[in-house]
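With one protein chain removed, the remaining protein chains of the complex are shown where they sit.
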Amino acid sequence: MLELRAITAGYHTKAPVVRGASLTVAPGESVGLLGPSGCGKSTLARVAALLHRPDSGTLLLDGEPVRSWRHRAPRAQRTAFGVVFQQPRLSADPRLRLTDLIAEPLRATGRRGGIEERVCELAASVGLTPDLLDRRPHEVSDGQLQRACLARALALRPRWLICDEMTAMLDASTTAALVAAVEDYRATSGAGLLAVGHDQVLLDRWCDRTIHWEDVTGRTTPTTGRLPQASGRRQPSVVPPAGER
Amino acid sequence: MTCESPSRPTWRSYGTDRRSTRTVRVRLSAVLVTAAVLAVLLVPPLVRLDQQAVDLGARLLPPNWSHPFGTDDLGRDLLLRCVYGLRVSLLVGVVAAFTATVIGTVVGATAGALGGWVDRGVMRVVDTFSSVPHLLLGIFIVALFRPGVWPVVVSVALTHWLSTARIVRAEVLSLRSRPYIDAAVSGGASRWRVAVRHLLPAVLPQAALAAVLMVPHAMWHESALSFLGLGLPTHTASLGTLIQGARGSLLAGQWWPTLFPGLFVIVPTLAIAGLAGAWRERINPRRRSELML
């Protein structure tokens, strides 16, 4: 069970990006978190993946409160999460070949034997052909790189997957392929999923249930640090359409 | 509207002009740097002439066939003196620049990677040092020692790591917030592994470039310190001491003892800077991504 209770988090204590957000993902469940861009849902995803310490609130992992984040968190706890981010170019170390990129979590956790076989297996599961594995990130397309990032996230067989706008930059076919790869993994491993996104049709199709950002934060207005900004589905337009001014 | 009949041209290329002038500049720089390095490495062991050989009968000769650069006020051959001077200046420049870069990289990377109070403390020290004009600080440091090559190296190195530390720290800070570092943390990487595997390799090319760019700067510093009479002892031929020694003759209308050592300072340093500039364009990620479709 992954439970976030009244999480407040951000990058300046005086202006938190997320205020009082609560959310639960049961084991094996897939939850879609739907919100407009800039609302703070990515920050919440990072809190859930033990990558960002919240200012207040509780994160319960199988009933146990989490007390430390990032490097301070026990390695077994950190690696229970696989994360995939929106922009594959920023999520991949530009110096590593795809095969090293995928193998990095295996090496970082001290795995010695069988790395090569495991990388081949992972690459196949996300639809990467072997000839691509010798390339560096700038030699492959966004879609291919995102496949490698997903393979890296699956390398340590995480119990939870956090996909933060995983497909926002990708075309329809690659989106469908990546979602299928995630679902294949979940079907065999029983992992839970938190998929963050802004495309309701996609999340409805992908996840067991979809929750809206304003329901997670108890209808508090999200602070974005920007001027007028769409704050959710009930207020679809940012500025009045041209004719109505 | 009527258009002229469409011609069927074959492949046309774009933007070749800029590239070719750049190539010429880079090649010229490469040739000059190679020539300078070969000269300082090969001339002393191969040419069995004493650069200190005084010939009072040949004082202040203008350039001629047996002395292409002329002679100085003690009748020493200026071409030979210039090559020996370049040797000392290059040595000082390279050693000082690389020492400064290593100090700067270690300090900057530590501050950026650890953050918190370490970062704040280190950066205050950097600010303090930066608030003193670095030539002044350099003069202060050389003044503590007897004149010689090593005090100059130490002085230049100790006053030039600050900017490298700043650049490296800023780079590390910006890298630290990249999602790929998040992904590494989530993949179980330790702090050490993140630093060695992801952060250092990313800043090293920048740091190495900073080092090369600093070589000419350090050579100028050596010349300046020696010119002020604080750097190398006057009998050691360095480009700075040569120019300093020529001051008197310049006022008497003898231009060659100033001009040739001056050119030996300016030309190799510009050539090194030119090569470094080309290298910077190479490692610039935007150029690499030109082909991303």
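Labels A and B are assigned to the chains in the order they are written; within every chain, residues are numbered from 1.
The rule is short, and it goes like this: a residue touches a chain if its C-beta (ideal position, glycine included) is under 8 Å from a C-beta of that chain, and two chains touch if they have at least 3 such contacts.
Note that in this section contacts and distances are computed from a predicted model.
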- Options "NADH-quinone oxidoreductase subunit M", "Nickel import system ATP-binding protein NikD", "2-oxoisovalerate dehydrogenase subunit alpha" or "Sarcosine oxidase, gamma subunit family": UniProt name of the undisplayed chain: "Nickel import system ATP-binding protein NikD"
- Item | Shown chains that the omitted chain touches within the full complex | A, B
- Query: Which of A:Gly10, A:Gly143, A:Pro158 or A:Gly192 sits in contact with the chain that's absent?
  - Reply: A:Gly143
- For the chain left off this view, which of A:Ser42, A:Thr79, A:Thr99 or A:Thr174 is in contact with it? A:Thr174
- Query: Which positions on subunit A touch the chain that was left off?
  - Reply: 36-38, 86, 127-129, 141-144, 168-177, 179-180, 198-202, 204-206, 226-230, 233, 236-239, 241-242, 245
- Note on the structure: Interface residues of subunit B toward the undisplayed chain are 1-4, 6, 9-16, 18-19, 290-291, 293
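In the analysis below, only the chains that are shown with their structure count from here on.
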- Message: I'd like to verify one number: the distance from the centre of subunit A to the centre of subunit B, where each centre is the average of its C-alpha atoms, in whole angstrom.
- Response: 45
- Message: Which stretch or stretches of subunit A touch subunit B in the complex?
- Response: 46, 49-51, 70-71, 75, 78-79, 81-83, 85, 87, 90-95, 104-105, 108-109, 138, 141, 149, 152-153, 155-156
- If you look only at subunit B, which of its residues touch subunit A in the complex? 178-180, 182-191, 193, 197-198, 201-202, 285, 288-289, 292-293
